[in-house]
Structures are given as structure tokens and as C-alpha cells.
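Here is the structure we will look at, set down as C-alpha cells.
Removed from the display is one protein chain of the complex; every other protein chain stays in position.
Moving on, here comes subunit A:
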Amino acid sequence: APAAKMAARSGGAAWRRGWLPALQFVRRGSKAVTRHWKAMHFQRQKLMAVTEYLAPRPAVPPRCLAPRKETLEEDDGYVRLLRRQVEEVFRDNRMIAICQYNSMPDEDVVLMRHYLRKHNIEVKFVLNEIVRPVLSQSKYKNLLPLFVARNILLVSPETKAKEMLRVLKGVPQINLLGACIDDTILSRQGVENFAKLPSLEASQGQTAGALALLPSQTSSLLQRGSAHLTALLDQHIRRLQAGETGSPAEPAPAQSLGAH
């Protein structure tokens, strides 16, 4: 800081000859530009503290406002790929079961996958934020409430509900929430009932048998009258042959013929 030093003036002679400054600054200490951070005068420090930058504060502090949900729809290629995969899954497979997934030990997961794979059932882990938009745009709107919290999809081109239920019963951490089998949405009860039904082949065989039953009876129905007649005639002939020996056999075929 420039410290003042009163010049010792030799009377008024110097003052008359020329002029000498009243204040002579004494420059002490280091130069203006130093390698180290030069210590500021306290007044300068105070000035720097007073003239610091004050950021503008919003009228309402951001804490009071509701948190803005960042709807950054960047539409990654990865997200698009996952969506496409989900759509394919819904298109290709006949049976889709949605189960709640609680954390399982990894080896149990692998075992469960193995058993399901034997019955040609695939296990797919899906992200809700990808599945929800896909479902809301497709016809499976009623499956939307199921996709909350962690869940997995068990998909299969064949409908083997009984085996699936058996496997899932052995795994307590996975709970069946619902299923979409052949475009019909079933709840848990519905899936159990569906499992109790006989398999498709058996039921097809049953239906075919039931349907074929009537045509098989048609020929016998049509022939029933003539068959009855032939039977009666045969009986009559036998009775006549037997009645040749005795007479009481005669009114019997007449009675039976009259009753007929």
C-alpha cells in the first residue's frame, strides 16, 4: 500500500524553486506481479469480499415447486430395439404369463429356466418403461396394470399351463399374476382352471369322437326298422319251426305282429 511520507522541505526554498509532492509514496514489499499469491491489503480484501458475485434467486425456491419429470424422449436405438423385441414376443407366442419376480438366488433362476426350457417355455426379463408404451398402443391394454414393479414374462408357442404351474409351485419367489393365452386374458384362477382342462389334443379327440358318434349311429338308425323286421321275421321263422311240433306257438307271432 502506498504509504505516505511527508517530505522534509527545506523551508520554503524548494517550494519556490520548483515543486515537491506533498505526499511521496514509499513502495515497499514485492512487485505487482509475483510468482506467489501476493497478500492483499486488508482494505482490498474487504472490497473484494463486498463486490463478490451474487447469483439471482428465483422468486419461488426450487424446493417448493413440484419436481419436474424430465420427459426427455431421446428415442435411443436401443429402446427401439427392445420395443421391437417385446412386440415380436407378443406376436409370436401363444401363451404369455406375467409373474412377479422377487430376488432369487442365481442358481435357482438357472434351474427354473432349465425346467421351463424343457417344456419349450422361455423366460424373459422386461423393463416396465418399455413394455408399458408398447402395450398401451396394442390391444393388450388390460395387461397394463400388471406391469408394475419387477416382473418377468414366461412365453411359449405351446400352451402348457399345467407344467408351468408345477414348476412355479416349486419356486416360491415367483408369483403368477396373470396370463394371456391365445389372446384371452386370464387371471391366476383362470390359469389354474385352464390347466385343469384336458390338453388340446385330448379335447380335440373328444370333440371329434362326440361329433363322429352321431354319424356312426346314423347308419344303424336308418337300418333299425329293417333290422327289427328281419329280427322279428327270424324269430317268427324259428317259432314256426318250433311250432310245427306244437300249436300254442302260433298266436305268439300273431300277437307280436299285431303289437308291432
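As a convention for this text, a residue touches a chain if its C-beta (ideal position, glycine included) is under 8 Å from a C-beta of that chain, and two chains touch if they have at least 3 such contacts; residues count from 1.
What we mean here is this: contacts and distances are computed from a predicted model.
Novice: For the chain omitted from this view, which of "Ubiquitin-like-conjugating enzyme ATG10", "Coiled-coil and C2 domain containing 2A", "SERTA domain-containing protein 1" or "Large ribosomal subunit protein uL16m" is its UniProt protein name?
Specialist: Choosing among "Ubiquitin-like-conjugating enzyme ATG10", "Coiled-coil and C2 domain containing 2A", "SERTA domain-containing protein 1" or "Large ribosomal subunit protein uL16m", the correct UniProt name is "Large ribosomal subunit protein uL16m".
Novice: Among A:V50, A:A149 or A:L213, which residue is in touch with the absent chain?
Specialist: Residue touching the chain left out of view: A:V50.
Novice: Please pick, from A:A32, A:A149 or A:A210, the residue that touches the omitted chain in the full complex.
Specialist: Touches the omitted chain: A:A32.
Novice: With the missing chain put back, which residues of subunit A would touch it? List them for me.
Specialist: Answer for subunit A: residues 1-2, 31-35, 37-38, 40-41, 43-44, 47-48, 50-57 touch the chain left out.
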